[in-house]
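Below is one structure. I have some questions about it.
One protein chain omitted, others in place.
Labels run A and B following the written order; every chain starts at residue 1.
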Amino acid sequence: MEATRKKKPLTLPQNSIRIIRIIAALLLLALIIVRAMDVAAKSQFGADTWLRLSVSGLIIGGMYALIAIGYTLVYGILFMINFAHGEVMMIGTFGGYFVFEAFNAIQVSGVDGSQLSFLNAYPVIAILLAFLAGMLIAALSGLFLEKFAYRPLRGAPRLVPLISAIGASIFLQNAGQLLFGPQRRQYINPVVLDRGIGWNLEVAGSTVVLTYTGIFSLILSAILMVGLYLLVQRTKLGRAMRAVAQDKKTAALMGINVDQIISRTFVISGALAGAAGVMWGIHNGLFNYYVGFLPGIKAFTAAVLGGIGNIPGAMLGGMVLGIVESVGPAVLGIDFQLKDVLAFTILILVLIFRPSGILGEALTEEKV
Amino acid sequence: MKTVLEARQVSKIFGGLVAVNKVDLVVPEGSIASIIGPNGAGKTTLFNCISGFYTPELGDVLFNGRKIQGMLTDKVAAMGIARTYQNIRLFKNMSAVENVMVGFEPRLKHGWMKAMLKTPDYQKEQKHIINEASRLLHYVGLAGLGDNLALNLPYGAQRRLEIARALANQPTLLLLDEPTAGMNPQETDAMKDFIRQIRDDLGITIILIEHDMRVVMNISDQISVLDYGQKIAEGNPKEIQANPRVIEAYLGPGAAALSEKYRREKLHDA
Partner (left out) sequence: MNKQSIQKSAASGMVFGVIVIFFALIGFTVVFSGLIQKALGQSLGVGQIPSTSSLLIFLGLLGIWNGWRASRQDKHETLNTKKVLGRSVIAGLVAGVLVMAYALIVGALDNRGINLRTYLSQLSSESIKFFLFNQTIVVGGLIHVFYSTLMAVMGGLLALASERSRERVKSTRESIQKWSQDRWLGKLRGNPYVSYVLMGVVLLLLVLLPRTWGAYWNYVMGTVGIYVLLGLGLNIIVGFSGQLVLGYVAFFAIGAYTFALTTAPEPHNLVWNFWVALGAAVLAAALSGILIGLPIMRLRGDYLAIVTLGFGEIIRILLKSDILKDFTMGPRGVRNIAGPTLFGQSFTSDVDFMYLIILAVLLSIFLARRWQESSIGRAWLAISQDETVAQATGVNTQKYKLLALSLGAAFAGLGGALFASRNQFTGPEDHALMVSINVLVLVIVGGMGSIPGVILGAFTLKGLPEILRELENYRLLVFGALLVVMMIIRPEGLWPARRPKLEMPVGQENEPVPLPATTGGEK
C-alpha cells in the first residue's frame, strides 16, 4: 500500500535539520572567536576598560538576576510568561523614588545645628524604607496583577493568558505615563550613596571607580538571592511552592491551598523585581515609565538562558547576561549602540539552539 | 502470516525513569492485539513510541518491515498508522465533519498551491472528501451530526468521532487508547462490537490498550501484559486469564496463590 504520493518536500528530514543546526552553531562560534581574536590583536581596550566593563556588567547582572527569578518563579508555577513583570519593576522604582523625595523634603536639624534633609540625616533609615516601599508596592502590584488579569483565565488555552499579560503590560506602562508624566526623573540619593563616587583603583594607568552604589547593589542582590534560595529550599512555603510547580492537582489533594501559593509566588517575585527597581534608580539615576521594558525583556532572556523554571539558572543567567551585554560589544568590536541587539540576539539563539538553557533539563516531550 | 507491526527491545527512558523496558511485540496482519497492565505500566508510552510521539532510546519499531522509530508523526500517519487518545483530543472548535476531513490530509493529491488558486481539480477533490467524511460519520454512527461542533457532542459520540478521524487516514494499523474509558456497560458492548466490525469490514489491524477485561478477553486475538515497563506475559485470552504473574501484577503478590485457592474451593463446592 502506498499511502502517499511523492510530494515536493518543503520540510527536511529530521536528521538533516539537526546537522544544519550543529553546523550553524559551529559557524557562529567560529565567527565570534575570530572577531574576538581580531579585537584582541588590535588591543584597543586596556585592562582598565575591561575591568570597568566587567564590573558594570556584574552590577547590572545582579539586577537582571533578581527580575529573572521572578519570571522563572511564575513560569514554574503557571507555565506562562508574566509579560507585565518589567512593569512591576518600574513600579518598584517609582516607589523608592517617592520615599527619597519625601525624605528629602523634610528638614531636620543636624548634630551641629545645621539644617539637613531627613534623607541625609538618617540615610540608613531612608534607604531601608525606600527599599521596603518599593518592594511592598511592587509585591502588591504582582498580587493584583495575578488576581485580576491571570486568575480568571486559569485553564484557558495558552494563547489567552498570554494576551492578557500583554494587555496588562501595556496598561501598566501607560498608567505610569499618565500618572507621572513622560519626563525622566532623577533619583535623589542620600549623599552617603551618591552616584559616581566610590573606591578608586589605579589600573593600567587610569582610574577605575568601583562605585558605592554599584557595590551596594551587588551585595544586596546577592543577599536577596541567597535569601530566596533558602526560602524555596528550606521553608514550608518554599516546599509548597515546589509542590504546586510540580503537580497542582496532587498538591491540592495534599491539602495545599493552590490559589494562595500562587498569590504568594507573585508577591515574592514582585518584591524581588521591586528591589531591583529601587537598585536601578539608585545606581542609574534617570528613569521614567518606560524603565521596565528593556530590563524586563533582558531578564526574561536571562531566565531562558539559565533554564526557565530553574531558580539558580535564573541567577546564573542574569549574571551572565549582564556581563555579556557589557563586555560583549567590546569583544566583538561592534558599536556599543548595539548592546540591546546583542541581548535580543542571545535570546533568539538560545531558543533556537538550546531552549532548555544552561541549567535546565531538556524540555520533556509533550505527554499524550 | 504477515507481520504488520514489530517492536524489538523497545526502551523509553525519561531522565532516571525507565518507562518502557526492552519490550518486544509482534502483531500479525488483521489481528486485534491488546496491551493490558496496571496503571503506569508504560502502555501509552509504548503507543507513543510506535506512533512517533516519542523516540525510543533503544530498540526498533518496524512497520511492514520498515524501521519507523523517530519518524515525524505526520509521516507515520501518512504511512498508515492512525491512533486515538486516552483523554479525547479532538479539534474542539471545528465541526465533526471537519475533524474527519483533517484526516484526509496526507492523501490530498491537490495540495496547498492548488488550494490557494482554487483550481477545478482541487474543488472536485474537496467535494469528494466531504462526501467521504460524511460516509465515515455514517459508518461510525454519527450521521447527521456532522455540522455540530466537536465540543458539543456527547462523550460517546466524541469517542466515535475520534475513531472516524483516525479512519480517514485510511490506516492499515489502528491504535486505540482506552476506547471504552468512561462508558457504561451498554456503550462498552457497542464499542467492543464496533471495534471487531472495523477489523472485519475493513481489514485493519488493531492494537488496543484497555482496562475493561470483558472487552479484552472477548475480542483479542493476542494479549500482551505490561508491568513496570516490562512485558510479563503474552498469549491468547485463556492463557492470560490463568497466568499467575498477570494476576499478581494487578492484585499484588500472594494474590495468585489466593485466587488459586478460591478456584479450587469453587470447584470443590460445585
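Definition applied: contacts are C-beta pairs under 8 Å (C-beta built on N, C-alpha and C of every residue); 3 or more make two chains touch, one makes a residue touch a chain.
Because the structure is a prediction, the values reported are computed rather than measured.
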(message) Among the chains you can see, which ones touch the chain that has been omitted?
(response) A, B
(message) Out of B:K67, B:R89, B:K238 or B:R263, which residue would touch the omitted chain in the full complex?
(response) B:R89
(request) Out of B:S34, B:S51 or B:N243, point to the residue that touches the absent chain in the complete complex. (result) B:S51
(message) Using the touch definition from the top, which of A:Q44, A:S109 or A:N174 touches the missing chain?
(response) A:N174
(message) Among A:I33, A:A47, A:V124 or A:A156, which one touches the chain that has been omitted from the display?
(response) A:A156
(message) Which parts of chain B face the unshown chain closely enough to count as touching?
(response) 29-30, 51-53, 72-74, 76-78, 80, 82-83, 85, 89, 91-98, 101-103, 105-106, 108, 111-112, 115-116, 118, 122, 126, 129-139, 143-144, 146-147, 165-167, 169-172, 200-204
(message) Counting contacts across the full complex, list the positions on chain A that touch the omitted chain.
(response) 1, 3, 10-11, 80-81, 98, 101, 148-149, 152-153, 156, 158-164, 166-175, 178-181, 297, 300, 304, 335, 337-338, 340-341, 344-345, 347-348, 351-352, 355, 366, 368
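We adopt the following convention: only the chains that are shown with their structure count from here on.
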(message) Counting only Cα atoms for the centres, state how far chain A is from chain B in Å.
(response) 47
